[in-house]
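First the structure, then my questions, so here it is.
In this view, the complex is presented without one of its protein chains, the others remaining in place.
Now for subunit A:
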Amino acid sequence: MELTVLGQSQTTAPAAGGCASSGCGSNDDQLNHLPEHIRAKVHNHPCYSEEAHHHYARMHVAVAPACNIQCHYCNRKYDCSNESRPGVVSELLTPDQAVKKVMTVAANIPQMTVLGIAGPGDPLANPERTFDTFRQLTEKAPDIKLCVSTNGLALPELVDELCKHNIDHVTMTINCVDPDIGAQIYPWIFWKNRRVYGRKGAEILIKQQQKGLQMLVDRGILVKVNSVMIPGVNDKHLEEVSKAVKAKGAFLHNVMPLIAEAEHGTFYGVMGQRGPTHDELQELQDACSGDMNMMRHCRQCRADAVGMLGEDRGDEFTMDKIEAVDVDYAAAMVKRAEVHAAIEATLAAKQQKKNETFISLSSLSIPKKESRPVLMAIATSGGGIINQHFGHAREFLIYEANAHDVRFISHRKTDLYCSGDDTCGDGESVLQKTINALKGCEVVLCSKIGYEPWGMLEEAGIMPNGEHAMEAIEDAVAAVYKEMGEKGLLDKKPETKQRATA
């Protein structure tokens, strides 16, 4: 097998990452206002801290196949290796296999600080398998934090068992607090040895979720709430959800777009339920952010993802490869501690630099009059720098520049959730898909770009720009915004060019 050797791969370089925007959260880290003891719990959790996700990695082990509810966005046939979305895995593991895998990955990717169980079903619908995995890891790998993602139905009865393990965080998926809306999302739940349908089932689920959330908060566990935004179903309702879960004490709310394609075989996919547009998602995230911390760096990982957010190295750690490896975990822990210390030092230095040199656009003498905000897409392969060829980018980081600052908004994937062959999609060209994914952006910053995509981007009203190659993202975005201001491009609405019909 070919697992990477410590010290000889980029995986040990603390700054390397799947998403390398130094600016996710640079607009003052979203966690800054949290009390110190909470920050201490999340500072190295890539799914909870925007800053951490540039430096620390996570993994999921797929030990929990069964589910106790049905969601219309989920298909229980989950083994497509080409898809990257929650609920999908390639290989189901026993708890013993999972423990071996986690320790092997921890030894090879020392930045991996968090092990999550997220399915492919519901971890708490598989309590024996989930808790056996946690029990073994708490004992054998005490430097790994454990977390779990659940629909909450079984949470109240299992919360005390859950709290016995090395768990600081729990993610709950809460899509509604209104059973009439729930009935449109959950066709049934399995409850007290019966299947309960429709509104009645949704009502029980919502009650259990709210009760479970309260119990976790009472026990000092940090709770992140995930919500799937489903246009026409719960999109108008999620602001209320945001308020409700914040009132109960959830510390982070993550609104994710519905992923629904006919080829996924989900009810919504087959029925043609659409997902939100980038604009709709962003608008809702902005609306909810008034109420609580919003999270914008979520990549909606598979239930067996391995590595930094935005990357999946699961293929390097399949069971056939892992079974052949002997892990010296005591030695690995020493190495891991060194790597974590180096990351912490990098972060501390960065924080200090930020405190010393706070760059604001106003210092760049942008005309103060009401210049409109502009979205820009960035191609980067890491380090917070514009260093990727347009054609090589599998995701773009989206930044918004306005008269006052530059902020990270989201990431957009070019190969939306599927990297399968031509039969896995509607035959649209990759380039056209990429351009569609960049809708709403006015500029693309990349290290280089080919002639054909340049023309097509221009045609679509998006200006390609390779002049800022190897520059820091925020600085380049600020500079381009300034140039646009000087050219008088910020006074008026962007030209709504007729899109190419090709």
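Here are some notes:
To be clear about the criterion, a contact is a pair of C-beta atoms (placed from the backbone, for glycine too) under 8 Å apart; a residue touches a chain by one contact, two chains touch by 3 or more; residues count from 1.
To be clear about the criterion, contacts and distances are computed from a predicted model.
The chain absent from the displayed complex carries the UniProt protein name "Ferredoxin", chosen from "L-serine dehydratase", "Ferredoxin", "ABC transporter permease" or "Glycine betaine/proline transport system substrate-binding protein". Although one chain is not drawn, the whole complex shows that of A:Gly121, A:Gly182 or A:Pro464 it is A:Gly121 that touches it. Of the candidate positions A:Cys67, A:Met376 or A:Ile435, contact with the hidden chain is made by A:Cys67. Although one chain is not displayed, subunit A still touches it through residues 65-68, 70, 76-78, 92, 121, 125-126, 128, 187-188, 190, 193-195, 197-198, 231-233, 267-268, 271-274.
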